[in-house]
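Input: a single structure, listed below in structure tokens.
Only one protein chain is missing; all other protein chains are in place.
This part shows subunit A:
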Amino acid sequence: MSVLVYVEQVEGKFKKSVFEAVSYAKAIADQQGTSLSAVSIGNVADSELNELGKYGASKVLKVEADQLKNFVNQAYAAVIAEAAKKEGANIVVLSNSFSGKGLAPRVAVKLEAGLIDGAVDLPTGDFSVKKTAFSGKAFAITTLTSANKVIALNPNAFGVKENHTNITIEAFSPEVKSSDLAAIVKEIVRATNKVSLPDAEIVVSGGRGLKGPENWGMVEELADLLGAATACSKPVSDADWRPHSEHVGQTGIAISPNLYIAIGISGAIQHLAGVSSSKVIVVINKDAEAPFFKVADYGIVGDAFEVVPKIIAALKAHKG
């Protein structure tokens, strides 16, 4: 019995959310009195794989077949399930990323495992795990009663914890059926200069109060200065002022950054659902009655076009 963590690489590198998943999986391995193995698929340099040892993995299975260069969930799930069998792992941990969401369910079916996605805490007693439910309006404590278990961890829920361990790298080449590669990746478009929203530690978000897409310059400037991702409310993406991929809320992306700054967003229940697990919330709105102030940690009642430039100037001064 052991724990296996899938470490998703992006262009040969691991992101913070991967180290977080490794840290979380290591904590579970410690709970279970067992060791942690990782499985990496695609081309990743050994120096990068060795990084996983910092967070508690004692072994990494390196799967580098050319046909697995691009993410195809059907094939990747087959590899992860084979890795779990090889390692005798009954618990598989992944990050609840876009790719993870397509992968974890397939792994769970292959292993006839119960699956918890959106986990926000470690398992307790009878393997009960707290997960988000009702789009952030509640949590569901879900118990996995199956012998095999799969957990997809929400970004920013556990944090990265160092746990230096000697790590060995082992090449692993399970057979992949050609039918598992039926989906063909034609193109990957990734904005390299932007922080991705689900992983972001700080998010600056704009609403209808900004009056039009031409006024997003200050939102982007503030985000750049903070190393933050930009986001928006539903009316803004519905009006095509900003892309749908930036819409946070109940029917958009649910996020839980350390800092969420909402500018000109009134805070409808559907919006709050997607952002209320942010650790610190700042609300800037000219309407003192805006419901968002009720869940904010810091609030400024004022005109965004006067307030935000002041904040930008103060931030520039703060950064020296």
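Rule of thumb we're sticking to: contacts are C-beta pairs under 8 Å (C-beta built on N, C-alpha and C of every residue); 3 or more make two chains touch, one makes a residue touch a chain; residues count from 1.
The rule is short, and it goes like this: contacts and distances are computed from a predicted model.
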item: Listed names "Amidohydrolase", "ABC transporter permease", "Dihydroorotate dehydrogenase" or "Electron transfer flavoprotein subunit beta", matching UniProt entry of the absent chain; value: "Electron transfer flavoprotein subunit beta"
item: Contacting the left-out chain in the complete assembly, out of A:S2, A:N43, A:S58 or A:S135; value: A:S135
item: Sole residue of A:K26, A:K59 or A:R106 that reaches the chain not shown, by the stated touch rule; value: A:R106
item: Sole contact to the chain not displayed, among A:Q9, A:S40, A:N73 or A:S266; value: A:N73
item: For subunit A, residues in touch with the removed chain; value: 10, 15, 71-74, 77, 97-99, 101-106, 108-110, 112-118, 128, 130-146, 179, 182-192, 194-199, 202, 226, 237, 244-245, 247, 250-252, 254, 258-259, 269-270, 273, 276-277, 279-284, 293-303, 306-307, 310-311, 313-315, 317-318
